[in-house]
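Before we start, here is the structure in question, set down as C-alpha cells.
Just one protein chain is left out here, and the rest sit where they should.
Order of writing sets the chain letters: A and B. Residues in each chain are counted from 1.
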Amino acid sequence: MGGFEYALEILATLFYAISGIRLAAVKNFDWFGALSIGFVTAIGGGTLRDVLLGVPPFWMLDPWYCVAMLVALPIVMSFKRWLVRLEGTFYIFDAVGLALFVDVGIVKTLMMGYPMWVAIIMGTITGAMGGVLRDVFINEVPLVFRKEIYATACIAGGVAYWLTGLAGGSPIVQQLVCAVIVIGLRFFAVKHGWTFPQMTD
Amino acid sequence: MGGFEYALEILATLFYAISGIRLAAVKNFDWFGALSIGFVTAIGGGTLRDVLLGVPPFWMLDPWYCVAMLVALPIVMSFKRWLVRLEGTFYIFDAVGLALFVDVGIVKTLMMGYPMWVAIIMGTITGAMGGVLRDVFINEVPLVFRKEIYATACIAGGVAYWLTGLAGGSPIVQQLVCAVIVIGLRFFAVKHGWTFPQMTD
Partner (left out) sequence: MGGFEYALEILATLFYAISGIRLAAVKNFDWFGALSIGFVTAIGGGTLRDVLLGVPPFWMLDPWYCVAMLVALPIVMSFKRWLVRLEGTFYIFDAVGLALFVDVGIVKTLMMGYPMWVAIIMGTITGAMGGVLRDVFINEVPLVFRKEIYATACIAGGVAYWLTGLAGGSPIVQQLVCAVIVIGLRFFAVKHGWTFPQMTD
C-alpha cells in the first residue's frame, strides 16, 4: 500500500473514531466508554474481516491506528461546537473513509486468493460493520439496517470494482472506480434523502 | 458429506434466512437490513463455530449458501400470506434445520480432534447461536435464553450422539439418533408448550 493510501486510512480511522465518540457522548458514556465505542466504530469492521480471513487484526501490527483513535477523544472534547457546525460537511469525510475501507477490504481479500463475491462481502463488512457493532454496544437497533443507503453503497462499490476488472481496468483503476461509486452514492443519498424500501409485515 | 446431506444443509440455510428476514420485517428494517439479519440468522452459528475452531468460515468456501440466503428475500416478499398460513407447520422445517446444523457442528469438531464435550458445545453453537446473534442485532433479549426448549434440544442431541457412540453405534447411526432427539424435543416442546423453569431473583 502506498504512503498516500496509508495516510488516508489513518485519517479514516480518526474520522470513524470521532463519529463513534460523539454518539457515545449523547448516551452519557464516561471517557473510557466513549473511547471504547470510538475504537469499535473505527476498527470493528476491519477486525471482523481479519478474523474471518484468519489473519492477525491489522491494528495489532501497527500502533498508528490506536494513536489515531486516542487522538480522537481530545479532539471531540476540545472542538465540540466546531464539530456541530461542521455537521453538514462531515458526511463527506465519512464517505471518503467508507470508500477507502471498502477498497482495503476488497484488495486484502483478493490477495488471499478468495473469489470476487467473498471480496465484495468483506469490503462491505470492513466499511459497515464498525457502525453495526457500535450500535449494538450502545444498545440501539443498528441504523444501517433501517434507513440508510450505507452498506448498499459498499456493495455497489464492490460490484463496480468487479465490473471494472472485467472491462480490463488495472487494480488502481478498479479501486478508483469503486471509491467514486461509494462516495457518489453516499453524497446523493444524504443530499436527496435516498432510502431503501422498508420491509412491511 | 453426502449429496443428500449437502442439499438438506442448503435447505436449512434457506429456512433459517427466511425466519430471520420475517423477524426483521416486523421491526421495519429495509431490504438490506432484512437480508443482513437473514444472513446472521442462517450462518451466524456456523461462523462462530468455525472462528473458534480456527478454520475458514464454511460459507466463504462455497457460494451456494449465499445464493440460498439471497433467494430467501424474494420468497418472503412474494409469499407473505402463504408463509403466515404455514406458521403452524413451519417449526417442523425449523426443527429439521436445527437437527442438521447440530450434526454438522458435532462432526466437524470431532474431525478436528477435539473431545466429545467440545463437540456438543460446538453443535449447540452451530444450531442456536444464529438466533442469538439475530436477536442481538434487532435489539431484543435473545428468545433462546428466556423461554424455549431450543438450545437444550441441541445439547440433548449432542449427548445422544455421544451415548450412541458409547453403545457401539456407527457415525451414521449417531447422527440419526442425534437428529431424531433434536426434532422430537422441538416437536413436543412446541406442541405442549414445554419450557424450562425460569430463574427467580
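Heads up, the rule we're going with is that contacts are C-beta pairs under 8 Å (C-beta built on N, C-alpha and C of every residue); 3 or more make two chains touch, one makes a residue touch a chain.
Please read these numbers as outputs of a predicted model, since none were measured by experiment.
Visitor: Specify the residue from the set A:Leu11, A:Val51, A:Val71 or A:Val190 that touches the hidden chain.
Guide: For the chain that is not drawn, the touching residue is A:Val51.
Visitor: Using the definition of touch stated at the top, determine which of A:Ala25, A:Leu143, A:Leu163 or A:Leu176 touches the missing chain.
Guide: Once the missing chain is taken into account, the touching residue is A:Ala25.
Visitor: Identify the residue among A:Ala7, A:Met60 or A:Ala167 that touches the chain left out of the display.
Guide: Of these options, the touching residue for the absent chain is A:Met60.
Visitor: Which residues does subunit A use to touch the chain missing from this display?
Guide: 21, 24-34, 36-37, 47, 51, 54, 56-57, 60, 63, 66, 76-77, 136-139
Visitor: For subunit B, enumerate the residues touching the unshown chain of the complex.
Guide: Per the touch rule, subunit B residues meeting the hidden chain are 51-54, 114-115, 117-118, 121, 132, 136, 139-142, 144-147, 151-152, 195-201.
By our rule, only the chains that are shown with their structure count from here on.
Visitor: Nearest whole angstrom, what separates the Cα centre of subunit A from the Cα centre of subunit B?
Guide: The answer is 30 Å.
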